[in-house]
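Showing chain A:
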Amino acid sequence: MKRKAFALVAALAAFGAGTLSAPVAAQQEGDQFFPLLVYRTGAYAPNGTPWANGKQDYVKYINATGGINGVKIGWEECETGYATDKGVECYERLKSKKPSMIDPQATGITFALTDKAPVDKVPLVTLGYGLAASQDGGVFKWNFPLMGSYWTAADALIQHLGKKEGGLDKLKGKKIALVYHDSPFGKEPIPLLQKRAQMHGFELVLLPVTAPGVEQKATWLQVRQQRPDYTLLWGWGVMNSTALKEAVATGYPREKLLGVWWSGAEPDVKDVGANAKGYSALALNPHGTDSVLIKDILKKVHDAGNGAGPREEVGSVLYMRGLLISMLSVEAVRTAQAKFGKGKVMTGEQVRWGLENLNVDEKRIGELGLAGLIRPIKTSCNDHMGSTSVRIHSWDGTTWKMQPDWYEADKSVIDPLVKEAADKYATDKQIKRRDASDCAA
Partner candidate 1 sequence: MMMNDMPQAVQAQEPTQVSGRRIGDVVLDLQNISLSFGGVKALTNISFDVREHEIRSIIGPNGAGKSSMLNVINGVYHPQEGRILFRGEERRRMEPHMAAAQGIARTFQNIALFKGMSVLDNIMTGRNLKMKCGLLAHALYWGRAQKEEIAHRVKVEEVIDFLEIQDIRKTPVGALPYGLQKRVELGRALAAEPNLLLLDEPMAGMNVEEKQDMCRFILDVNDQFGTTIVLIEHDMGVVMDISDRVVVLDYGKKIGDGVPDEVRANEDVIRAYLGTSH
Partner candidate 2 sequence: MGFFLETLFGGLMAGMLYSLIALGFVLIYKASGVFNFAQGAMVLFAALAMARFAEWIPKWLGFDNLILANLLAFGVAMALMVVLAWVIERLCLSKLVNQEGITLLMATLGISYFLDGLGQTLFGNDIYSINVGMPKEPAMILEGTFQGGLLISKEDLVAALIAAGLVLALALFFQKTTTGRALRAVADDHQAAQSIGIPLNRIWVIVWSVAGFAALVAGIIWGSKLGVQFSLSLVALKALPVVILGGLTSVPGAILGGLIIGVGEKLSEIYLGSFFGGGIEIWFAYVLALGFLLVRPQGLFGEKIIDRV
């Protein structure tokens, strides 16, 4: 036994020396490299997996259709398990391959990478998550919370509630509860909600749920006790379905329950089924298989036997979000190529420029095969978000039904908050706000 142990240690050590000194090189020379941080295991796997598949499928789709102006995309997945230290390890491992950008796929990892990215010149694409303040490109040169942050999400939800009540002023005296994942992800919307509560005179009740969120009995008993007029759900992973089940078990009307866009996908309601009928959540992106793009992906990727996940999953909410992340990253590379040279491999810095000068207008959306499904996205030096448009979709017991109204975050509410938080960050980190010349470059 001892001898075997020795042999094993020796073998592992020898092998270790080999692998650590020669990092994996999977992509081919001359590819535009997309590192794909994912989590397909652990407590958040059910939600992370379709997201990861969407990211991967779009990359494969682009390669199947000739690349970005002829430049193929090299990619490699790295499993983080939603753990920050694993995420950092993945980042460091993939960094040496000159990544175009990185989507950490977790708020915690985003925080850890926000300091490293500027040093390594890797843009962070955090579509719909990450640091709300990083919308401010003047301070956060390398962060791109495209299409929305937790503040724009919270703002849209309050606007939606105002609309339901017949005007924001009708929220006065109402009680709104926030059931949130007790982590930076869940806490981000609180400052905005507090500001809105002050503006409209509603009472905000904060109910934290300890991660991962399998134990919510006490939380929902409190909901039952406080009887809020509306309850906002800010969960991720298993917390969402558990919340819905507890809402059912305590008889809280699902119609009064509204989720953020991370609480409104198929894995969240699948297991609750008909009992979740009436529940609504923000829809950051469209879903379904009707669009030109999805039909094309099914044909060129899945029919060719290249699909990352099962065929049924294509078009689901989180799959589409992953798809959009890759799509916008590809668009950024395309934009960069238009300036720095078509058909060339772009560096991280050039892609960053592309992300900052994105202009996906209606025409381009049509070309991308998503006509009418998303709103135009236009970023700038100061605005790294590009769009705050969002819709609501409701669960009818079997599918998510998109509602027609678009909401935009109220700039007069969001902007001062963003500015304040970004300035505080800049002071803490001793960063100077970028001036006009830096923007022009």
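Here is the rule we use: contacts are C-beta pairs under 8 Å (C-beta built on N, C-alpha and C of every residue); 3 or more make two chains touch, one makes a residue touch a chain; residues count from 1.
Regarding selection, all candidates are chains of the complex that A comes from, given by their letters.
No experiment lies behind these values; they were computed from the predicted model shown.
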Original post:
Of the numbered candidates 1 or 2, which one touches chain A within this complex?
Top reply: 2
Subject >> Parts of chain A lying in touch with candidate 2, wherever the complex brings them together >> reply: 40-43, 45-46, 49, 182, 206-210, 212-215, 217-219, 221-222, 224-225, 237-238, 241-242, 245, 248-251, 267, 270-271, 275
